[in-house]
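As you look at this complex, bear in mind that one protein chain is not there, while each of the others sits in place.
Labels run A and B following the written order; every chain starts at residue 1.
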Amino acid sequence: MRPVSIFVVITTILIVVTIGIVAPLQAQEKKPVVVGFIHSMSGAMSMYGISSQAGGQIAVEEINAAGGILGRPLKMITRDDKLNPETGLREAKDLLLSEKADFLSGTISSAVALAISNHVKREKKIFIVNISQSSSITEENWHRYIFRIDTNAVPYWGYANALALGRTWKDKKIISLGFDYEMGKNAIRQFKEKYLQIVPEAKIIDEIWAPLNTTDFTAHISKIANSGADAFFLSCIYGGGELAFTKQAYAFGLYDKMHAIQPCAGDVETWHGVKKGEPYPKGALATCRYPFWAIKDPRNQAFVEKHQKKVGFYPSYGAMNQYVIMYALKAAIEKVGAVDTEKIVDALENMTLDTFVGKVPIRAYDHQAMMPTWFGIIDFTPNLPFPHIPKAEVVGEESYHTVEQIKKLRGGK
Amino acid sequence: MKGLARAFHSHRLALRLALLVLLLILPFILKESWVSLANEMLIMALAGCALNIMLGYTGMVSFGPAGLYAVGAYATAILLTRYHSSFIIALIGAPILAGIAGVIVGWFCVRRSATYFALLTLAFSQIIWTIIFEWYDFTGGDNGIVSIPIPEFFFTISHCYYFTLAVVGACVLLLWTIIQSPFGKTLQAIRENPGRTEFIAIPLKRYQLAAFVLSSVFLGVAGSLYCVFSGSVFPDYAHWVKSTDMLVICLLGGFYNFTGPIVGSFVYILLSKIIAKQTMFWMFFLGAIIVFLVLFMRNGIVGFLADKFSPVTDPAPGSGKDGGGR
Partner (left out) sequence: MTFEAAAGQALSGISVGMVLFLIAVGLSIIFGTLKVLNLAHGSIYMVGGFLCFGFTSALAQVPGAFWWTLILAPVVVALLGGVIEILLLRRIYSQDVLYQYILTFGLILMLGETCKFIWGVGYHTVSAPWPVNGKIPIWGLSFPVYNLFLIGCGIAVFLGLLALMRYTGLGRMIRAVTFNREMANALGINVPRVYTGVFMLGCWLAGLAGTLMPPMSVVALGSDMAVIIECFIIVVIGGLGSLPGAFLGAIILGLLTAFGIYIIPKLAVAFAFLLMIVVLVIRPWGLMGKPE
């Protein structure tokens, strides 16, 4: 072994040890309540990470200005998961170990959420999801310490759309196009499940799949155009892919040729830059998690303004959820009187959140907040510079899996 | 400098013992999060050394080590979750299955050399990624496998660390012995001049395949260790970006030296962690460091320091440099 390499290794280890031991002393003030926030802060989905962080920080500032939680300041520490479960897990471990986080929150990628969920199960710490949609987080892979304050894939990508279509066009022949991954497959399955209950004569005449990062849907669109369907359904196509699809479908005149069911198109992050006259999901039936333009509560207005001042764009549902999560933790801690994880779990299970999207109960069986999903037809109105749903209707608990359904998925427990 | 180097030579044994002691008492002197990080560094060091058998010692540039690493990780995960096998079987199964995968993949890849070999390894590693991603029923698809029933013993960070240290230590010693053997010398001969080696009746492809399989086996062990460490596996373990991480580790440490990948793993993971905390644009600096590395420190840290510190004129046995750096 080269002596030089031993020298290098020893020196670096000594440096590490020194850093590790001689850490700056903590200020001797009131110990803050620490929430570890893990999200995608870089890369393709970072808009949601930045927005969610802003929402959380607005809550932190408001709470601390009002005296904190039980007299202690609330602190939020942000880490980047790079949309990668390995990194997310590493950051979660670090937040719990070195930063002594009391709670964890965040994530947009379901894989990251599942990894962190598995870890907090071991460590017996609470993790509240603010965006990750996979239903398995609160269904098959549920455990005592996981919560989700957001919708999940069942209503957002599946059931709510079925209910929406059942209340509007009731199309009989539907063709679907989805991203080829687990959530995409689940979405069409759940949509079919619910829709066939409402319109039994309907048929999904074909299912088309595209690889996860596709941005050129030309071939898929021409197949849809030639299919003879009454409507097309997008299965879990979101973000940049959805934007590309919309442009191409619009250029093919697909939105004039048949009905469009485009879940998540109601959430405006994707359409920020789209101006009148440019391609948009014309006349599409879409779902939405946070129609901030349609919510009359004055707290909502204040939130939208604060968010815009912080990061320069309209708040996403991630921001709204994270805001609610911080307040939910505050309410639970205050109810229990201490930062006691087990008691806080009990408190959260029986809590009804007072949010500006309404009173939302947290269902005890799966720790899923019954956040509502809005739906409507997309259009341009003078109110906003980008396409949105002017008249939104809402579905609530009926768009989630029932407790019986979840029980079956968990193997009867 | 020369005096310093001479001092190192004579106290080589003492220094090695000191290092060993340091590694053993690490959990007692560092905070848990650092021990966890050290655990990761050890696993990546093993992966780097495994890759280096091909890269540094046989001169075979592979773009797809992550594929075999993922096979090891998933083997352990699937054996534990789906087949409820014992922990020992799951651990042993990983290198075996990774080795088998190495035989299959390697057989195709060694038919070609240099750039084509590299592209083949890339293609195979992406096939492995695609299989893991698509085969939801068996591998959990893009959700990965999360609640892996690892013995409760490993939930404690120091326990897991010692386990990793033991396995990595044993593997590194094993690799060192293999490299010093006639087989290892032959590999280096192949690296230096494949033509001449073939000329003296060494079956080139067979040795290259052997190096590939050996590398795969130890990559499988590394993958398995990571599965135990993190309690979960994901398709991105096989992604070409992860392969590039392993390549950078070898390059950073220096792939002409046995301990290069170990140093490289240590420095790379530490640097990533430190820079990531400073700025949102940390990937830019990582990229800049990588570019700097390729342009100015091609022999890696260990190679660079070896050039500066090793006495060139001293004819002491075993102190001369390996034949021909670039």
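Definition applied: contacts are C-beta pairs under 8 Å (C-beta built on N, C-alpha and C of every residue); 3 or more make two chains touch, one makes a residue touch a chain.
Since the structure is predicted, the reported quantities are computational estimates derived from the model, not experimental observations.
**Student:** I'd like to know which visible chains would be in contact with the absent chain if the whole complex were considered.
**Tutor:** Counted over the whole complex, the chain not pictured touches A, B.
**Student:** Which residue, B:81, B:158, B:188 or B:244, contacts the hidden chain when the whole complex is considered?
**Tutor:** B:244
**Student:** Based on the whole complex, identify which of B:138, B:155, B:199 or B:284 touches the chain you can't see.
**Tutor:** If we include the chain that is not displayed, B:284 is the one touching it.
**Student:** Out of B:18, B:92 or B:122, which is the one that touches the chain we can't see?
**Tutor:** B:122
**Student:** For chain B, which residues lie in contact with the unshown chain of the complex?
**Tutor:** These residues touch the chain not displayed: 55, 61, 63, 108, 111-112, 114-116, 118-120, 122-124, 126-127, 130-131, 134, 240-241, 244, 247-248, 251, 281, 283-284, 286-291, 293-295, 298, 326.
**Student:** What chain A residues would touch the chain not displayed?
**Tutor:** Interface with the chain not displayed, on the chain A side: 42-44, 46-47, 50, 180, 207-211, 213, 215-216, 218-223, 225-226, 239-241, 243-244, 247-248, 251-253, 257, 269-270, 272-274, 277-279, 313.
The rule is short, and it goes like this: only the chains that are shown with their structure count from here on.
**Student:** How many angstrom between the C-alpha centroids of chain B and chain A?
**Tutor:** 36
**Student:** Once bound in the complex, which stretches of chain A touch chain B?
**Tutor:** Result: residues 1-10, 12-13, 16-17, 20-21, 41-42, 80, 84-86, 89-90, 93-94, 97-98, 110-111, 114-115, 117-119, 121-122, 134, 136, 141, 180-182, 185, 212 of chain A touch chain B.
**Student:** Residue numbers of chain B touching chain A in their complex, please.
**Tutor:** Answer in residue numbers: 5, 8-9, 12, 15-16, 18-19, 22, 29-34, 36, 40, 133-134, 136, 141-144, 146-147, 155, 157, 230-232, 234, 236-237, 257-260, 262-263, 266-267, 270, 276, 280-281, 283, 301-302, 305-306, 309-310.
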